[in-house]
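Only a single protein chain was left out; the remaining protein chains are all shown in position.
Our next item is chain A:
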Amino acid sequence: MDSIKLYFKYLKLNIESQLQYKASFIMMSIGHFLITFIDFLGIWVLFQRFGSLKGFTFPEAALFYGIVHIAFSITEAWTRGFDTFHKLVRIGDFDRILLRPRTTVLQILGHDFQIMRVGRFAQGLVVLIWAVKTLNVKWTFGKTLLLIGSIIGGNFLFSGLIVLQATLSFWSVQSLEIVNSFTYGGVEAAQYPISIYKSWFRKILIYVIPLATINYFPVISILGKTDSLNYPSWMGWVSPFFGFIFFILSLQIWKIGVKHYTSTGS
């Protein structure tokens, strides 16, 4: 409880601190909105040209898109401290974190919360609402819950990836680029239904970085489609939990990283 109270205190300071530069905040938020929106226009153009993609219509694809981008915008906002963690290590400020009687995770999360990610969030939300209104889906309580669940699950999955990326910087700064491509590449890949990909790539998205579990399986369940990949239908209903489990596992690996840091000092 006490940690949650402290987190909100951090949050308050972050917001106050970033609102010191109001113009910058507004410009950046609009910028994030526009950049991601242009991205979405690209998908629209694609569907204008081909009509549908492996049996998925444009509003259906928009649902995928909305979930992924809302989830990732939340991730970008609250795990910013981990995203830029290599800088914290390099300038030695991680030592300061170790000198305080709180967990490293809480302090790094509190260290930086990016409110300007509201741009990407708003854009994802606009697309999602449009998709929800346009699609011919009966929004039962269960389906609504699953939609929210897949956004939360997705957020935790992306957050887990960011934590893993930060953990790597205990060993090497050079490998950051590789993980970066996993995170951002993951966002790109997950905004389409995985059935459009080749089998080996699909398997990576299911078993290695389980992006499909936070997106493809729940959406199939929501849309009431039959899965062309023949996975059991309950997959959709449990899959949001995979994101959360992935996050918890990432935190365990993070702890190994911290241990490594305190024993080698590099």
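As a working rule, a contact is a pair of C-beta atoms (placed from the backbone, for glycine too) under 8 Å apart; a residue touches a chain by one contact, two chains touch by 3 or more; residues count from 1.
Please note the rule applied: contacts and distances are computed from a predicted model.
**Student:** According to UniProt, what is the chain that's been left out of this complex called? Choose from "Hydrogenase formation protein HypD", "ATP-binding cassette domain-containing protein", "Acyl carrier protein" or "Anthranilate phosphoribosyltransferase".
**Tutor:** Checked against "Hydrogenase formation protein HypD", "ATP-binding cassette domain-containing protein", "Acyl carrier protein" or "Anthranilate phosphoribosyltransferase": the hidden chain maps to "ATP-binding cassette domain-containing protein".
**Student:** If I consider the whole complex, including the chain that's not displayed, which of A:5, A:22, A:138 or A:198 touches that chain?
**Tutor:** Reading the full complex, the residue touching the unseen chain is A:5.
**Student:** Just one of A:54, A:87, A:100 or A:203 touches the chain that is missing; which is it?
**Tutor:** From the options A:54, A:87, A:100 or A:203, the contact with the absent chain belongs to A:100.
**Student:** So one chain is hidden, and I want to know which residue out of A:42, A:232 or A:265 touches that hidden chain in the complete assembly.
**Tutor:** Hidden-chain contact among the options goes to A:265.
**Student:** Even though one chain is hidden, which residues of chain A still touch it in the full complex?
**Tutor:** Residues of chain A in contact with the hidden chain: 2, 5-6, 9-10, 13, 16-18, 20-21, 91-93, 95-96, 98-103, 107, 262-266.
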